[in-house]
Each structure stands twice: as structure tokens, then as C-alpha cells.
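These notes are about the structure you will find just below.
All protein chains of the complex are present and in place, except for one that has been dropped.
Labels run A and B following the written order; every chain starts at residue 1.
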Amino acid sequence: MRNAPSIIVRLGVPLALLVVVPAVLALLDSAYFGRIAQLILITVILTASLNLLMGTAGLLALDTVLFYGLGAYTAAILSVNYGTSFLADMAIAITLAGLVGLLLGFALVRLVSIFFAVATMALAISFHTIALNWDGLTRGAMGYRGIPPIRIAGYEIDGWFGMYLVTAIACLIALFAVHRLTHSFYGNALRAVREDEETARSMGLSTRGLRTEVYVVHGIIIAGAGVLYAHTNQYVGPDNFVLLESVLVLTGVVVGGIGSLPGAVLGGVIMVVLPELLRDIGNLRLLVFGVMLFFSILFLRRGLLSEVWALAWFRRAAANSPWARRRAK
Amino acid sequence: MKVLRAIALAAAALLLPAAGSLAQKNEVRFGCYIPITGKFAIFGSSMKNGFEMAQEDFKATGKLKDVNVVVQCEDDQGRADDGINIARRFIEDENIVAVLGSWSSAVTLAAGPLYNKARLVNITPTSSHPDVTKIGPYVYRQSVIQSREGAFNGASMYQLGARKIAMLGIPNDYGKANVGFTRRSFEKAGGEVVFEEFVRPDAQDFRQVLQKAVRAKPDMIYIGVFVPQASLMLKQLRQMGVKTRIYLAAVLDTPDLVRLAGAKAVEGSLLTLTFNPVLGANVADFFKRYEAKYGRKPDPFAGLAYQTMTMMMGITARLYPNVTREGYRSELDKMTSIDNVFGPLTYDPEIREWNYKFNIGTIKNGQTVLLK
Partner (left out) sequence: MTYAVVAIGFTLIYRVLTAVNFAHGEVYTIGAFTILIGATTLNLPLWSIVPLVVLAGALTGYGIELAGFRLFRRFTDEASLKSRAVREATLLSSLALGIVIREILDLIYKGDWQSLPETYQLSTSLDLGGIYISSGEAVIAVVSIVMLIALQLLLHRTSIGLAIRAVSSNMIGAQFSGININRVVIAVFVIGSVLGAVAGMVVSLAYGAIQSYMGLTVVIKAFVAMVIGGLTSLPGAAIAAVMIGVAESVAGIFLPSAWTEMVAYMLLIVFLIFLPNGLFGRRR
């Protein structure tokens, strides 16, 4: 069982997302559960990506909704007005997010801790104001309805099952990217910058360069999630891109365990499942959510799956991987 | 991993009963999605009261005596996203025969297409955006439609002698449509709009925008915002000593306006009436009973919810015991008239809208009176 972590990472996660969950969903045959599964995966992309920025690189950011909204609105505007396909939307949204991320990254990454957090908070609120008031582009409060479903190579994926599979594949790609960035020398460099900027710089790391890079990458991944959201939800409106949503994603990361990728995934799952479970209690919903958030911070100081645990686990996974063993021979 | 497994098990245990809730005999279940928490919770609670009262009143007539009619209300917080998630649940729940909601047009417009595709009737008591009933044959509406109210507002202001007006709205689905249609009809009548602005709903100080409006020298100011903002605007206009006549949208015909703004600030304002005790014995009686039951006066949303639920109860009584989803659609299409808290109304099957009657009223000493 020594290489259990390796097996779980390499086979378990893809198997779970592409075989086990779809099988369960097919058994349940419920569009509602299908939709919840999609939302979970999209949220997991958000938390994983934010965790890369906030956990690994130590930049507390609240502008998740900016990139998320950028992706979603790009997809909505292009596909409704110009009939572009899913992949084209994805490519354009990612390019756009990359450019915006680069611009903002240059301006903002030199800010330290709380300054950065507030600057990104300001961006998030400003984005909502623009989405709500620039009627000509965003259709204001009405938002975009009738966004076409996902279409790849002329083949339309309309049912929830197909949509789930596309979302799952996208989620796997995103998780793989974040995983490689987090659990590698690159991740170690980011953690070094996070822990002690001066020391990192004296070791020859470009702190600003690294931070800008990771900010851009996080923006691109989140914008991708936004495109997925637009095409699976088929509706995009300004309500989805308020500061509170950023805070919820952040909460997911914190509850899961700051800096820990498995934690971020778990946090993302909780952030979707919990509000749905609480739907039945009506107007006590937010209250219960607040109380649960409070106690989870109080009693799970390092999150459900802490960074130290996650890193140790992934290190074992790496040590037992076929490549490592081949090298040992 | 133990933690993980425990959470997964707990989640499964909680989710599954929600999916396959047991069907009960003699039960007719309506779905309902309205804002129960969040900034619009007050409107959702009015609607809930309206539904509840309609059920009780209908039961009192002796019909559907041993049928348990349930309205299962879910919270959409006024957010389209939640509306969509709820829709997917309702559509799959075989026990749900028809769906009521939502309060806001934006939510209905987002969730409506799902209901239409699933052939499940969605009737909204309050969403007034013109596009709502254009979604498809399974989406119905009970409320006033914006384009009609706008046409009446514009014409009334012109008829009351206004030639140049300033317009204030809020930048959401309701405000944009309301101001837009009112403007169109006023301009069609020959008037001129000298100022138009959409204000921030969360602001407290509107003096700056009001000053801008006054500086444009209108002979009437049109206010098409919700009660909290309107009450502040009216108070601040009075503080500024502005004497220009004021015309209020139909949504402001609610006792809350005088409660929040005070009688002095609203004195002499003109407004469009649809739901007011002065309009008939039906409404006056509803106001009295509602206030006795809930300790507050009803707003138009409560009235619309009441009227919708009464109609749905009537249809249920006609269908019973063969209550099917499709049944509601055919029965709704057969509707021609209704005489409820909004007075006698006729249905226009062509455009699938109800013909509401509008009246001009004015506020004297905190009381609304009909303008002759």
C-alpha cells in the first residue's frame, strides 16, 4: 500500500470523475443532481485556482468574480451575438483573461498583503457595477439568456450528462495544471516567496515575476471556469458576480485548508453542497451558514486537510511514481 | 480520509430523501420560488402570506375539503442562479403539479425557459417584464405588464398637463422597463423628457440627482423606483423645498410608502393605482382581513399572490382528482375572466395577458384618494 497516494492521484481522481460519478448520476437520472455535480466541479476549479494564488503564493485575492465574470460574459456575448462555438469562446476568454491578468498583475503584485486584498476587492465590486450598468454590452440587470449549449466540432452537447462530462474533463485539466504547479519546484519557489520575500530574492528568485505569473495563471483558469458556467447554465447575469461570491470561494479554500490542493477541492464541494442542503430551512439558511463558517474556523484551524499533510502526501506520491522508481534503479 | 468519508455519507444521507420525497395521497403540491432571505425577503414574505390566505379562504368555501394543498416555497434570494437550480428540482419532482414564482422578472426570465421545456406550468404572480409570457406556452403571468402600465403613466402625465418631465428609475429589470415604457408613451403623446437617470438602490442621499433633475426645469417628476428609495427621494425633495408635481409608478401604491416617507413628504403626489382599498369593496375587505391576520397592510405583491393562488385553487378543484401538470395548462388557457381583489379582469388569450384597469390617484393627508 506504500504507493497508494500515487495510485489515487494518477488513477483515482480521473476514474472517480469520469466513471464513478457519471455512473451514479446515470443511476439517479436526475438533471438536478447532474447540475449540482457540474456546479461542484466548476466551483472546485475556482477554489483550486484561488488556492494556487492565495495558499501557495500567499496573495489574498478577492477578485475571483472578476475573472469568473470576464469568462462568463465573454462566452455569453460572443455566443449569443456572434454564434461562436464553445472552444472559440474558451480560447478568446482565456486570451482576454491573460491580458487583463498581465495588466493588473503588473500593477498590483508589488502591493503587500492587505493592500493587495483591498485592491482586488475594489476590482471585484467595480466589475459588478460595470456588469450591472453597461447595458449596451452586458444587457444590464437582465443579463444574457438563451446562451447556446456546449458545441464542439459541430456536435451539440445539450443534455446534462454530456455537459457533466465536458465539465469533468475541464476540471481534470485545471486540477492537473494546478497540481503540477503546486507540487513541484515551481510550487516550492512560490512558497519560498510567500514565506520570506527577502530570502527568496537573495536566492535568485524573481518575486514579482513569479507573482505576476501565478496571478495570470489563476486568472486564466478561473476565466475558463466562467466560460463553462455560461454554457452549462445558459444564463449569465450580474447577480452571480458580486463580492460575496468571491468571499464564498475564499471561504471554501480556508475551510478546506489554505495551501492544500485536496483541501481546496473538498472546500469547493462543501461550498456547493452545503447551501443546497440548507435550502429546505428557508430563511434560516444564511444564519446557519454563518454559524457553521464560524465554528469551522474556530475548530479546524488549518482547514479540513492541512497544507503540511497535503504536501507530505503528495511527496510520497511523487516518491512512489514509476519515474522515481525507475530513476532509483 | 475518515473525515472525507463521514462528510460524503452525511451528504448522501441528507440529499437522498430530498430527491424522492414520499408521495402522499390526497395531496396536491405546488412548487414556489420566491426570495425568502436576502434584500428582497420582504416581498417574498408578502407573497407567502398571499398564498396562505388564498388557500384558507378557498377551503372556507367548502371546496377541496379533504385535499391537502401544499405550497412548497423555496428561497431564490432574488437570484437567477438559485431560480435555475430550484427549477431543476421542481421539474424532477413528480409530485409538483405547477410552479408559482418568482418575484423578480430577472429570475422568472432565467428559470421560465426550463419550465417551458419541461412542460410544467410556471405562473408568476408578480414579474412584470413584457418578455415573461413570451418565453413559451407554459409560462403564465398574473400581474400588470410593464408596457401597459407605462402606456398609462405616460398618457396620464400628459393628460394632467405635464409637457416636460424628469424621470428617475433604478437600474434593474423592473426600473429599466418601467421608465422605458413610460417615457415612450409620454413622448408619443407629445411630451418631452428633459432628464432621466437611474440611481443606486443602496444610496441614502439622492439630493444630488434630484437637484440635477430640478435644474432641468421639468413641470413634473416621475419616480419609478421601489419604496425605500422613493420614500427617501420624497423626503429629500420636500427638504429641498421643491414644489414640482410628482408622479409615482404603480409599484409605489402601497401603504409602505406613507409608513416610510411620512404623510407630509408624500402629500399631493399623483400615482397610478391598481391595488388600493379606494378601488372597491373587494380590495378594502382584503386589506382589512390581511391586516388583522398579519399585523401589517398588504402590498400589491400580496394581492397578486392571493389572486393567483385563488385561481390555481379553483383550477385544482375543477381538475380533482385528475390533477396533472398538463391539466393546469389547458385550464389556464380556458380562463377568460376573474373577479378578485383587483376587481373584475378579463384575459386576453391573444397576448396571454390580463387586462388590468388603471386609475390615477393622489395622496391627501396620508390617504390615497381617486383623482376625479
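Just so it is clear, contacts are C-beta pairs under 8 Å (C-beta built on N, C-alpha and C of every residue); 3 or more make two chains touch, one makes a residue touch a chain.
These figures come from a predicted structure and were not determined experimentally.
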item	value
Given A:110, A:180 or A:315, the one touching the chain that is not displayed	A:110
Listed residues B:159, B:208, B:330 or B:346, member touching the removed chain	B:208
Residue touching the undisplayed chain, where the options are A:91, A:152 or A:291	A:291
Touching residue (missing chain; options B:37, B:72, B:102 or B:124)	B:37
Absent-chain contact - pick from A:258, A:304 or A:317	A:258
Residues of subunit A (touch criterion as defined above) contacting the omitted chain	58, 60, 107-108, 110-115, 118-119, 121-123, 125-126, 129-130, 132-133, 243, 247, 250-251, 254, 258, 283-284, 286-287, 289-291, 293-294, 297-298, 301-302
Absent-chain interface as seen on subunit B, which is shown	37-42, 45, 171, 197-200, 202-209, 211-212, 227-228, 231-232, 235-236, 238-241, 256, 259-262, 264
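Just so it is clear, only the chains that are shown with their structure count from here on.
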item	value
Euclidean distance of C-alpha centroids - subunit A vs subunit B, Å	37
In the complex with subunit A, residue positions of subunit B that touch it	3-4, 7, 11, 14-15, 18-19, 36-38, 41, 73-75, 78-81, 84-86, 88-89, 91-92, 106, 109-110, 113, 129, 171-173, 176, 198
Contacting residues of subunit A [partner subunit B, same complex]	28, 30-33, 35-36, 39, 132-133, 135, 140-143, 145-146, 233-235, 237, 239-240, 266, 270, 273, 276-277, 279-280, 282-283, 285-286, 304-305
